[in-house]
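Omission of a single protein chain aside, the complex is shown with its protein chains in their original locations.
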Amino acid sequence: MKIALYPGTFDPITYGHIDVIERATQLFDHLYVVIAINSKKTPLFSTEERIELAEKSLLHLNNVSVVSHNGLLVDYAKNIKASAIVRGVRAVTDFEYELQIAQMNRKIEPSISTIFLMPHEKYSYLNSSIVRELARYHQNVDEFVSLVVSEALRNKNKKV
Amino acid sequence: MKIALYPGTFDPITYGHIDVIERATQLFDHLYVVIAINSKKTPLFSTEERIELAEKSLLHLNNVSVVSHNGLLVDYAKNIKASAIVRGVRAVTDFEYELQIAQMNRKIEPSISTIFLMPHEKYSYLNSSIVRELARYHQNVDEFVSLVVSEALRNKNKKV
Amino acid sequence: MKIALYPGTFDPITYGHIDVIERATQLFDHLYVVIAINSKKTPLFSTEERIELAEKSLLHLNNVSVVSHNGLLVDYAKNIKASAIVRGVRAVTDFEYELQIAQMNRKIEPSISTIFLMPHEKYSYLNSSIVRELARYHQNVDEFVSLVVSEALRNKNKKV
Amino acid sequence: MKIALYPGTFDPITYGHIDVIERATQLFDHLYVVIAINSKKTPLFSTEERIELAEKSLLHLNNVSVVSHNGLLVDYAKNIKASAIVRGVRAVTDFEYELQIAQMNRKIEPSISTIFLMPHEKYSYLNSSIVRELARYHQNVDEFVSLVVSEALRNKNKKV
Amino acid sequence: MKIALYPGTFDPITYGHIDVIERATQLFDHLYVVIAINSKKTPLFSTEERIELAEKSLLHLNNVSVVSHNGLLVDYAKNIKASAIVRGVRAVTDFEYELQIAQMNRKIEPSISTIFLMPHEKYSYLNSSIVRELARYHQNVDEFVSLVVSEALRNKNKKV
Partner (left out) sequence: MKIALYPGTFDPITYGHIDVIERATQLFDHLYVVIAINSKKTPLFSTEERIELAEKSLLHLNNVSVVSHNGLLVDYAKNIKASAIVRGVRAVTDFEYELQIAQMNRKIEPSISTIFLMPHEKYSYLNSSIVRELARYHQNVDEFVSLVVSEALRNKNKKV
C-alpha cells in the first residue's frame, strides 16, 4: 500500500488544495492531509476548525484522512510509513523555496520522496490568504472554497 | 496497478535521470522510460543507441521498460494506461517551462497527472548536454554517467 | 487619440493573443497588430497568411489594424505616432526577457512606453508553438484558436 | 475619458514611483494615486503625511489626484470608473506576486485590466524601504526622492 | 592588500557560510566576517554568541576576522578599506534581492564591488533558519554546522 501525506496550514482549505488532493488520491492508496500546528503565525481558524473544514470539504473522497501535527514532518511521515510528501506548486517563486525544503527532507530521510503536483490553471492565482482578504471585505468566495468554508468565513467576519 | 511514464531525449542517460527513475519506481508499480524520437534536433546517439544505453544503465531495476515514441506523449500515456507523467526538475527556469507543458497535457487528457520529482542535489547541475561537452574534450565523466555510457561516449569521440 | 501597437510573430494568432488584443482595444483608441517579418526563423504560415488569419480572427473588433513590419519596431511606432507598445506576459521567464527589450526600446525612444498585459489564466500555458505541435498530431485545437485558424492548421498538415 | 489608478503604500513616494506615474499620465486621461491605509504594517509616515508628500512631489502633473483607500481595491476602481490598475514592476520576483493579484482582481471584476509599467532602469533597485533605511543612517537620498520627501525623512530621523 | 567583507546574520554560522568564507579567503588577502546587529529580528543567539561561534568555527583560517556592526554596511567597508563585499548565493530568488542591494551599495560607494560566490552544491538547500528548526526538534545537525555550533544549539533547546 502506497501512502502519501500532504502538509500545509489550510487556513482555510481552498479548491486549489482540493484539486491537488483529488489528484494525489488517484496516485496513492491513502493520503493524509497534515495540518500544521504552527506556533509562530496566528491562523484565522483554530487547528480544530481547520481540521473540521478540511474533513467536511473532502467528504467525497474515501482514501483521505485529515490530521494535525506539531513537529518535524519527516518524523511523522516515517511513523505512518509514507513513501511520499505531496506539495502543490503554482509558481516559480513557490517552487524554489519548496525545492530547498524537499532537499533538506531528503537529506534527513532519503527513503521519502517529495512530489510536486500542479493545481488546475484556474486556481493558479489562488491561496488561503487572498481568500481570507476577500472574505474580510464581504466578497463572495464561493468560486474559491467549498460551502462550509465560505459559511465559516462569513461567521468569522461577523464576529470580529 | 499504477503505471507512470518518464519521457525525455536521454542523449545519453545520466545519473541525474537514473536518480529520478529510482525514485519513480518506488512510487509506481511500473515505469516506462519513453525516449523521444525528436526529428528537429540531431542527437549524438541514435534512438537505438539511446534505448540500449538506458536499458543497460537500468538493469538493477525490475519494474522499468525503455521504449521510444514519436508523436503526442499524452496519446501514448493513454495507450499504456498510465496515470502519471514523471518529470525531473532541478531549476526554476526548467520548472516554468515544465508547468506550461503540464497544463497543456492536463487540458488534453485530464485523467493523467504530471508529477515533478527532484534529483539528488549532487546532480542539480547535471544534464546530458554538459556531459557530451565534457566527453568531447576527453574529460572523465564516470561520476555523471554509468560505465556503459562513458564507454559509448569515448567511442563516439574517437570516431569523430 | 491614443495609439498602441502589439508586435509579435502570430504564427498563428491564438485566443491568448486575442485576449490581450481585446484588453488593449479597451485601453487605447486604436491598436496596430504588427506581424514581424522575421528573416531568421521560418514560420509555418507566410506573412500574408498570418495577416489574413489575424484579420479574420479579429473581425469583431473595430479599432484594430493588422500590419506587417520588417525593421526596428520603435521606428515603426514613431511613424504611426504610437504612445505605447503592448506585450502579453504569462510567465516569469518571459517577463525577464521582455523587460530587457523594453529597457532598450525606452533608451532608443523615451516617449514610447511598453505596457505589459496578462492574458486570462485559462490561456496562461498557451503559445503558438504548442498549437502548431498539437495540430501536427491532428489534435483538435478549437479551444485555443479561432475557427479560421484551426481550419488553416488542418490544411497545412494535410499538405505536408 | 480613460481613468486609471495606481495603488501602493508610498511610504514615502520615490522617483521610481514618480517615473511610473509620469508614464501613466501620458497613457490615461486621469490617474488616481491610491495610498493604501494598511492596518497590518506600521508605516513610517501617517496616511496624511504620505498623501501630502505625494501631492507635493507631483505638482508638475495636472491629471493626477492623490487619494487614500481602505478596502478592496477593485471596489474603489469600479466607483471611480477606472478601466485600468497600473503597477510598476522592476523585477522577476515582484512580477510573479503581481500576476497572482492581477489574476484575482480580473476574476472579481473582469472589466478592469491590470497593466504593468517598468520604471527607468536607473530606479530598478529602488524602493521605499531602502530609502527609509538610508535616511535612518543620515545618508543623502536626494537622488532617490523629491526635496520635500528628503526633508521629511530628515525630520523623522531627528525626532526619533 | 585586497580586503573583503562578508556580511550576514550568522544565527548561527553553517557549513554553507564556511564554504563561502574559505573560497573568499583564497581570493582576498584578508576577510572580515561582519555580523549584523539587527534590531528588528530577534536572533536565537546574541551578538556575542554569534561572534564566538563564528570565531571557533573558523579557527583553521588565518586571514579572517569576525566583527559585529550596526549601521550602513558601505560605511563600514570604507573604514576598513575593503574593495569588495562578498555574498553567497544559492538560489534565483535570493539572487534578485541581492542584485538590488548590490546596485544600491554601488550607487552609494562606486569604488566597492559586490561579488557573488556560490556555496558547494551539497549546501545549496542549507540556511540558518532550517538548522534552528531541526535543532528545535532535537534532530542531529552535525552535517550542517561545526561541533561548537551543534553543541550550542543543543544547549539552547535544553534551556527553553
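Just so it is clear, A, B, C, D and E label the chains in written order, and each chain counts residues from 1 on its own.
Operating definition for what follows: contacts are C-beta pairs under 8 Å (C-beta built on N, C-alpha and C of every residue); 3 or more make two chains touch, one makes a residue touch a chain.
Here the structure is a predicted model, which means the values were calculated and not measured.
Asks: Among the chains in view, which touch the chain not shown?
Replies: Taking every chain of the complex into account, the missing one touches B, C, D, E.
Asks: Given the contact definition stated above, which residue among C:Asn63, C:Gln100 or C:Asn155 touches the chain not shown here?
Replies: Answer from the full complex: C:Gln100 touches the omitted chain.
Asks: Looking beyond the chains shown, say which of B:Gln26, B:Thr47, B:Ser68 or B:Ser124 touches the absent one.
Replies: The one listed residue touching the chain not shown is B:Ser124.
Asks: Applying the definition given at the start, please give the residues of chain D touching the unseen chain.
Replies: Chain D touches the missing chain through residues 91-93, 121-122, 124-125.
Asks: List the chain B residues touching the unshown chain?
Replies: Touch with the absent chain occurs at residues 91-93, 124-127, 130, 134, 137, 139, 143.
Asks: Using the document's contact rule, name the residues of chain C that touch the chain not shown here.
Replies: Residue positions of chain C that touch the missing chain: 71-72, 75, 93, 96-97, 99-104, 107-108.
The definition used in the following text is that only the chains that are shown with their structure count from here on.
Asks: Listed by label, which chains are in contact with chain C and with chain D?
Replies: Neighbours common to chain C and chain D are A.
Asks: By that same contact rule, can you tell me which chains touch chain A and chain D alike?
Replies: Common contact partners of chain A and chain D, which must touch each of the two, are C, E.
Asks: Would you mind checking which chain's C-alpha centre is most distant from the centre of chain B?
Replies: Result for max centroid distance from chain B is chain D.
Asks: Quick check for you: after a Cα superposition of chain A on chain E, what is the rotation angle, between 0 and 180°, in steps of 5?
Replies: So the angle, rounded to a multiple of 5, is 120 degrees.
Asks: Could you compare the number of C-beta pairs in contact for A-C with that for B-C and name the larger?
Replies: Between the two chain pairs, B-C has more contacting C-beta pairs.
Asks: What is the distance, in whole Å, between the centres of chain B and chain D, each centre taken as the mean of its C-alpha atoms?
Replies: 47
Asks: Express in whole angstrom the distance between the two chain centres, defined as the mean CA positions of chain A and chain B.
Replies: 30
Asks: Can you list every residue of chain A that touches 2 or more other chains, as numbers and ranges?
Replies: 91-93, 96, 99, 102-103, 121, 124-125
Asks: Going by the touch rule stated at the top, which chains touch which?
Replies: Result for touching pairs of chains: A-B, A-C, A-D, A-E, B-C, B-E, C-D, D-E.
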